[in-house]
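Complex shown without one protein chain; remaining protein chains in place.
Order as written gives the chain letters A and B; numbering starts at 1 within each chain.
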Amino acid sequence: MLTVENNQLLTQTGPGTKMGDVLRQYWIPALMAEELPHPDCPPVRVKLLGEELIAFRDTDGNLGLLDEYCPHRKVSLFYGRNENCGLRCAYHGWQFDTEGNCVDVPSEPDSNFKNKVKIKSYPCEERGGVIWTYMGPPELKPELPEQEWMLVSDSQRYISKKVQQCNYFQGLEGGIDSSHVSILHSGSVGGIGVSGKSQSASLLGKDTAPRFEVVDTDYGLLIGARREADEENFYWRITQFLMPFYTMIPPFGGAPRGGHAWVPIDDDNCWVWTWSWTPDRDLTEEEVTQMASGAGIHPLLIPGTFITQANPSNNFQIDRDMQRRGESFAGIFGIGMEDHAVQTSAGPIVDRSTEKLGTSDTAIIKARQCLLKAVKLLENGEDLPALEPSSHHVRSASVLLPKGVPFQEGAKEALQLSEHDYEAV
Amino acid sequence: MLTVENNQLLTQTGPGTKMGDVLRQYWIPALMAEELPHPDCPPVRVKLLGEELIAFRDTDGNLGLLDEYCPHRKVSLFYGRNENCGLRCAYHGWQFDTEGNCVDVPSEPDSNFKNKVKIKSYPCEERGGVIWTYMGPPELKPELPEQEWMLVSDSQRYISKKVQQCNYFQGLEGGIDSSHVSILHSGSVGGIGVSGKSQSASLLGKDTAPRFEVVDTDYGLLIGARREADEENFYWRITQFLMPFYTMIPPFGGAPRGGHAWVPIDDDNCWVWTWSWTPDRDLTEEEVTQMASGAGIHPLLIPGTFITQANPSNNFQIDRDMQRRGESFAGIFGIGMEDHAVQTSAGPIVDRSTEKLGTSDTAIIKARQCLLKAVKLLENGEDLPALEPSSHHVRSASVLLPKGVPFQEGAKEALQLSEHDYEAV
Partner (left out) sequence: MLTVENNQLLTQTGPGTKMGDVLRQYWIPALMAEELPHPDCPPVRVKLLGEELIAFRDTDGNLGLLDEYCPHRKVSLFYGRNENCGLRCAYHGWQFDTEGNCVDVPSEPDSNFKNKVKIKSYPCEERGGVIWTYMGPPELKPELPEQEWMLVSDSQRYISKKVQQCNYFQGLEGGIDSSHVSILHSGSVGGIGVSGKSQSASLLGKDTAPRFEVVDTDYGLLIGARREADEENFYWRITQFLMPFYTMIPPFGGAPRGGHAWVPIDDDNCWVWTWSWTPDRDLTEEEVTQMASGAGIHPLLIPGTFITQANPSNNFQIDRDMQRRGESFAGIFGIGMEDHAVQTSAGPIVDRSTEKLGTSDTAIIKARQCLLKAVKLLENGEDLPALEPSSHHVRSASVLLPKGVPFQEGAKEALQLSEHDYEAV
């Protein structure tokens, strides 16, 4: 439960909001690299944290992310021309480079006019198949993130992006909620990897009431969810909440690892990023086919959009027979879509002042505190967590540990990226 | 004409509103019985008086009507599983019985946790092919209604339901408005029954300016609309407004009788219920076919919905040729749809402070007074009309009476249900 005020604080991320200021201290995944496939390709609209922006890759391959609207008479640069190292407005031809400088104003006789014009721009970088941007104060720009999926080669990684019709934090809560895995995903949980009914799946199903131990770290939270395995062992599902909006999914055996970012589009919608990767080998064709099928955590999209085929307007294509047969607990195809359905079904912004939380919501309560604390830290000029890329060198894990062994110690090696795993980044 | 304040009072029915409190004293038709066809069938969303609810029939056949949203983290129970005598949330598996008790919380280790959780629930009963609910204070729950159509056998009754895109009272006004029958329905009025051009139809068309006599009763209003028939006789069209939102249609000869309920979905939309029945014989196949055709008072729906095929988005499929030929005065197919079109065309909530009413609106003025008076009665703790089921034992009628004979006396027998007509209910 949260006060109405704290719920607003947590969920409002537009320009000038306190949480918006926090998120703007971090690099933000803005587009898939393939959305801007080559120099002078068509510009792409992207809305982030309530800001309407336009992205482009200029003639030299440099990335630009600008205010969508030309400062002259405010028409959208979407209809503009990406040419000669700049994006040119279709109305009067004003042209802007990737840094937001106005480099040409054909409509004005005074050639100095352009030097007085500048447009909002955010720096962009490409890493791990993603175009990242930084929307905060230039002097505070941190190093690029270094999560494991970003460091592997392209053939070891599969990325997707979708629009989800709710506030980013509603999705994020699902991503750190180890408890619902035993229920919502009980029908298909084995499908996360390719191994079918794994040992993890059966252990998750056996104990539906995990006990949580949550540890504050320099990147956010380390979350241990403990389930009964047998008389001597606990089954530990250990995941991270990486500030400000990343969640990690523990691997099942040798199957690809997975993770999400939950990025505000505006306060009522978010981008859900999903990545799958293998640390030490290429993804197999079978694995890629399964990811593209929509059965797992990646979405099936309406072609040409980032809107999922199953969505609120069609009740997520719920199939009551599939539900009755237990193939999906909710009757919805795909693990990611099961999450999508329940998270959005609560409306765009959950009223957290009237929830009934239990001990199984411990990690969620801590994650809220983590973000609300960041607001205070920023106000006091103190350091925020996870700005240091080396803090991202973590892995989630699911392990059997003898009862009595603290999960942090028992799983120590599994939880961190070895120094020698990747070349210095 | 109504003050702006009284118009709001009349039309606002959400939780905490005064008129909402009045309506919540009565049983309300919530779903067609066939929407919950068998134990453990899929749950069904239903919105009533601004409240989002979920209906289900449990393993034992008991009916439940609960808050749509799980109290835990507020996700919709629509995606839940109806199993083992309860509706189970798809997210974490919390389960609720038909009385709103939380009977299982698999995600919490403490088995007592569930005993502290309860969800809003309303009692349901099935009668006459309808699932009824009572949304008021439990201690004031009245007996189930006993209108004639509820008492006949299933083979004597035909029921339909549709969404109408306006406030419930706008529809209700049409249902008690004997005056418009001579005009709006002049093209097809014979089609209400199956008898084609009846004597009633020709009498209705002959005098388009009925005089009204309206009598307060213990169930609401008895409305006599008098038209000139011949030198010696009046043609009386006598209908009831049965509190809080029922209207009755007088029969034409031996044709089936009809009636409506106008139930708020929210303040801008209402459920229109329509029932046809025969008191003393089964409906014929021809009658049922005609009802299903949409030509009369029952709607043609978009399959899988309660949305009519002709609706505001397509100008009710108006056919100006049909209008010109006089087959329909408004060029709209179906008597019910003629009403639907004009009633919604005024916008979701008519501004009744700027109307120009005449003597032919007498019954409408009285019906408004009747509901506004009920607000006062409830505030003063006095008895509301029509709570006693025996007060429902009335029938509408259309009769020829010699001038000088009061309609209540002349039509006395036709207007009441004989004690011996139905077994005690």
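Annotations for the structure displayed:
One rule holds for everything that comes next: a contact is a pair of C-beta atoms (placed from the backbone, for glycine too) under 8 Å apart; a residue touches a chain by one contact, two chains touch by 3 or more.
Not measured: the values here are computed from a predicted model.
From the options B:V350, B:A397 or B:A411, the residue with contact to the unseen chain in the full assembly is B:V350. The chain omitted from view is touched by exactly one of B:C85, B:V288 or B:V342, namely B:V342.
Among B:Q25, B:N82, B:S276 or B:S360, the one in contact with the hidden chain is B:S360. Touching the chain that is not shown, out of A:K18, A:H72 or A:K373: A:H72 (per the contact rule at the top). Checked against the full complex, the one of A:G61, A:P106 or A:G326 touching the unshown chain is A:P106. Even with one chain removed from view, chain B keeps its contact list with that chain: residues 173, 179-180, 182-184, 208-211, 315-316, 318, 320, 323, 329-332, 338, 341-343, 345-347, 350-351, 354-361. As for the chain not pictured, it touches chain A at residues 42, 69, 71-76, 78-81, 90-93, 105-110, 113, 117.
Just so we're on the same page, only the chains that are shown with their structure count from here on.
One copy, chain A, sits rotated relative to the other, chain B; on C-alpha atoms the angle is 120 degrees to the nearest 5.
The centroid of the Cα atoms in chain A and the matching centroid in chain B are 48 Å apart.
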